[in-house]
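Shown here: the complex without one of its protein chains, the others still in place.
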Amino acid sequence: MLISVQTEDFDVTEVSRQLCKNRQDIGAITTFSGQVRDKSPDRNLLALELEHYPGMTEKSLTAIAEQAQSRWDIDDLAVIHRVGRLAPGENIVLVVVISAHRKDAFAACEFLMDYLKTQAPFWKKEITKNGEHWVEFKDSDRQASERWD
Amino acid sequence: MLISVQTEDFDVTEVSRQLCKNRQDIGAITTFSGQVRDKSPDRNLLALELEHYPGMTEKSLTAIAEQAQSRWDIDDLAVIHRVGRLAPGENIVLVVVISAHRKDAFAACEFLMDYLKTQAPFWKKEITKNGEHWVEFKDSDRQASERWD
Amino acid sequence: MAKLLYFASLREALDKDSEQLSLPADITTVAQLKDFLATRGAQWQAAFTEDAVLLVSVNQQMAQADSAISDADEIAFFPPVTGG
Partner (left out) sequence: MAKLLYFASLREALDKDSEQLSLPADITTVAQLKDFLATRGAQWQAAFTEDAVLLVSVNQQMAQADSAISDADEIAFFPPVTGG
């Protein structure tokens, strides 16, 4: 299990390769990458600032990952979340799940993202040409998370 | 839309980057990679031979991709399927979906794989130490595909 | 001349991947073509009997037993697909 909170970028191929190393029993690899997205029509977003709670963030990611492992038939997984200042188009988060079975790999990957969004202590601030503001919690994220309960 | 049937390997990061090129409106990238998996306990599998129907295979992948685009709010996608002789651990298939929304990206990616497994003309033969045999169609794949109907 | 194609285990069973065939005038559907091919010998009969699960496409579109065929078509027979 690979859990990391870091400022550096990640490479999906590299992380997948690392998880599959020396294995020949993996049929399915699912990945989710989240990127900084400029929702404004006029490209107003300059950057996103990602804040976390050192110590607790890692612990909650590990707890979420352990839940995924107990709920689905998966072989290994990685969760990497970046913090600091990120420009539009840059990577924010990566989830990789490897398994013999694609259904489990898909479900676990989606679960990890939904839980991470609502339960891991990260906060986003948008730095725009017109000023800064904290990103509001989305009710759709709460609903996405609750369907796994 | 990127559809390819090829003998060469692919790189998940590279294909994702290609789809996202010059875009800042992509929040979510989901990917599925299928690999040659040795299910035998004693590592009997030497290779997988992938056969396809040139012309029709590309057409059916395109039709499946167009269905995904009409059913979900996604921005672009790639489907790459390798053919020829592949060793255990090697990549077989890649699906990448990019979208503003992770829920659509996940659903479309899973749909593409389920449909590809049952509707695109590819056939797998296992070359083992004890001989060769064609892989049997799996009823679980039919069921996975039918749930989207 | 119709073009017939055979894939995967079917290709191996028949020891043939393709052929050109002048369709007899009374063969106008996939089912009739299968009946015709089944008369070619033991391997062909086994492959084209009712219980064998065989898929068919006409001009690279999936087709059914009652699909119409003509002498200009590309008709392919193959087992259920197992890609991905």
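The chains carry the letters A, B and C, assigned in the order they are written, with residues numbered from 1 in each.
Everything that follows uses one rule, which is that a residue touches a chain if its C-beta (ideal position, glycine included) is under 8 Å from a C-beta of that chain, and two chains touch if they have at least 3 such contacts.
Values in this document were obtained by computation on a predicted structure and should not be read as measured data.
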**OP:** Identify the visible chains that the left-out chain touches across the whole complex.
**Re:** A
Subject >> Candidate in contact with the missing chain, chosen from A:65, A:78 or A:93 >> reply: A:93
Subject >> Contact partner of the left-out chain, one of A:23, A:85 or A:125 >> reply: A:125
**OP:** Over the whole complex, note the residues of chain A touching the chain we left out.
**Re:** 34, 50-53, 55-56, 59, 81, 92-93, 113, 116-125, 134-138
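Everything that follows uses one rule, which is that only the chains that are shown with their structure count from here on.
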**OP:** Report the inter-chain centroid distance for chain A and chain B in whole angstrom, where each centroid is the mean of the CA atoms.
**Re:** 23
Original post:
In whole angstrom, how far does the Cα centroid of chain A sit from the Cα centroid of chain C?
Top reply: 49
**OP:** Provide the C-alpha centroid distance between chain B and chain C, rounded to the nearest whole angstrom.
**Re:** 27
Subject >> Multi-chain contact sites of chain C, meaning residues that touch two or more partners >> reply: none
Original post:
At which residue positions does chain B touch at least two other chains?
Top reply: 34, 113
